[in-house]
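Every protein chain but one is kept in place in this view of the complex.
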Amino acid sequence: MTLKELVANIGIELEDECFEVTGMNTLSDATESEISFVANSKYIKDVANSNAGAILIDEANKDALPDGCVALVVESPYWDMATLSKFFSTPIEDNNLPKAIIGEGTSVSAKAEVANGAVIGKNCRIMAGAYVGASAKIGDNTILYPNVVVYKECVVGNDCIIHAGTVIGSDGFGFASNRVGEHNKIYHNGNVVIGDNVEIGSNNSIDRAVFGSTTIKAGARLDNLIQVAHNCEIGENAVVASQTGFAGSSKVGRSNVFGAQSGVAGHLEIAPFNTFAARTGVTKTVKTSGKTYAGFPFMDHKLWLKIQGKIARLIK
Amino acid sequence: MTLKELVANIGIELEDECFEVTGMNTLSDATESEISFVANSKYIKDVANSNAGAILIDEANKDALPDGCVALVVESPYWDMATLSKFFSTPIEDNNLPKAIIGEGTSVSAKAEVANGAVIGKNCRIMAGAYVGASAKIGDNTILYPNVVVYKECVVGNDCIIHAGTVIGSDGFGFASNRVGEHNKIYHNGNVVIGDNVEIGSNNSIDRAVFGSTTIKAGARLDNLIQVAHNCEIGENAVVASQTGFAGSSKVGRSNVFGAQSGVAGHLEIAPFNTFAARTGVTKTVKTSGKTYAGFPFMDHKLWLKIQGKIARLIK
Partner (left out) sequence: MTLKELVANIGIELEDECFEVTGMNTLSDATESEISFVANSKYIKDVANSNAGAILIDEANKDALPDGCVALVVESPYWDMATLSKFFSTPIEDNNLPKAIIGEGTSVSAKAEVANGAVIGKNCRIMAGAYVGASAKIGDNTILYPNVVVYKECVVGNDCIIHAGTVIGSDGFGFASNRVGEHNKIYHNGNVVIGDNVEIGSNNSIDRAVFGSTTIKAGARLDNLIQVAHNCEIGENAVVASQTGFAGSSKVGRSNVFGAQSGVAGHLEIAPFNTFAARTGVTKTVKTSGKTYAGFPFMDHKLWLKIQGKIARLIK
């Protein structure tokens, strides 16, 4: 689709076809054949260095665009980005894709579903009720227990164990909202990539990325009922106990350990090798390693214990 | 079944057949052909205005019954209500119902199950492992991702997206208990009604109502791993982040926003257009709009921030 054809969908009339649009991406990752957007003015600083071929931007900021980048001036760039995201979404399943490739020694239950375009490695076990979506990839020696769901285009590594009911690649919780409170879905055209030797418990929800990938790196261990939001990165050998949640785009370094019912706010970074006690609520980036935290808002674990003591004495 | 036949199951002997009982309901909603109950004396005030044909009530309160209403005097009205609820429960599936009606353009996976009596609209996609129960209704253009379960008699609107593993219409957490701690199941003969243009993430649990409906109104957005208990009402365009829970019968006005891991206690009302930070625990009814809350027990968000500062200084 040319840029002209695409943006006609949001009421912009361009004179030229401009270029064949290949996708939509963030300001920093977009290439010359992709479009991007300035969701709010704190991202203006990234505009000048963007290689995007065209950018959705509001009137007030349009002068920030670099030379050669087509200005798509709209009232609500975020809303229109949502509207256009649909045009870059592949079909949920696609009969035109080649039949799935199943590696030697792999057993696929007659009650599992493997969509066209999927590739499953050797010696895997895909159990009853499991679903492997369009163009998804599963490595070698991996087990999908009953009713595991891997959405289209997601990737699971070698030697992984995914327990029953876990969902990998459902749409992230993203939408634009207008002043009267209506929401406009942002199609999540990224995926989930799970490294080798990862074990994930039952009934987890791991959402696909808006752009790029939500990643769970090699050796990580996730317990049950965990939420991993869109665009998170969970580091190598990380240990995450049950009912913990990671909000969008947080990056957790390798070998961090999270007690049960913890939470990590969005857009944070956590340095490697820290420990978070059960129910810790991580509200800020953690730049150092080797510490133990607790509480909400989180603090050094020993401080938290002291404060609990003081609070207990308050009552006397 | 006549009232006489029905109440014989709880050891009450009536002389007359009285009337054909059509159902069981709350004191305020019961009609003349329905029976109701007084679970505890705080509901006595609703007895006089009830149109119920018969009411389960204990000896001490029986004089409160209006004229013409049959007194069903028992020791434990709530326990006996639970016992009788079973008699108003429809079968889980029913071969006598007509075959499901599937609208034009709808694809139902060969690995999905659609029970008799179900009606699915046009251009829907019912994916592998999804289940649509007896007499359930799905609107047009709705997607049920793999392994979504819609229990009998529940209703999902048009243009909805329900992600994998979400359960709509499981029985609410309701039972009567006696002094030795045994429980008597209350059959949940209500349903769940989801409006148009609702998107619900993966692995949510949305329970059916005891009587009437649990409702998620048009335009709402639910993330993953959320609990919506029996008889809740989630307003139009509400936004609920992951791992949040709503206890029974709470009514959330339109366009409220809940951060992740929030909780709302039972039987509350929340006015429209408020925001609740992550992990807020809403313990009381909220009558005003436009505010932001945090903490547990919840308070104004700015107050909460101040208190956290004070607590941090306690330690010094």
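Of note:
The letters A and B name the chains in turn, as written, and every chain counts its residues from 1.
Definition applied: a contact is a pair of C-beta atoms (placed from the backbone, for glycine too) under 8 Å apart; a residue touches a chain by one contact, two chains touch by 3 or more.
Everything quoted here is computed from the prediction, not taken from an experiment.
Of the candidate positions B:G165, B:G219 or B:G235, contact with the hidden chain is made by B:G165. Although one chain is not drawn, the whole complex shows that of A:I44, A:A71 or A:A278 it is A:A278 that touches it. Annotation: of A:K4, A:K62 or A:R125, A:R125 touches the absent chain (contact as defined above).
Considering the complete assembly, chain B touches the hidden chain via residues 92, 111, 113, 129, 131, 147, 149, 151, 165, 167, 170-171, 173, 175, 177, 181-183, 185, 203-205, 207, 225, 227, 229, 243, 245, 247, 261, 263, 265, 281, 296-297, 299, 303, 306-307, 310-311. With the whole complex as reference, residues 109, 111, 125, 127-129, 143, 145-147, 161, 163-165, 199, 201-203, 219, 221, 223-225, 236-237, 239, 241-243, 254-255, 260-261, 273, 278-279, 308, 311-312, 314-315 of chain A touch the missing chain.
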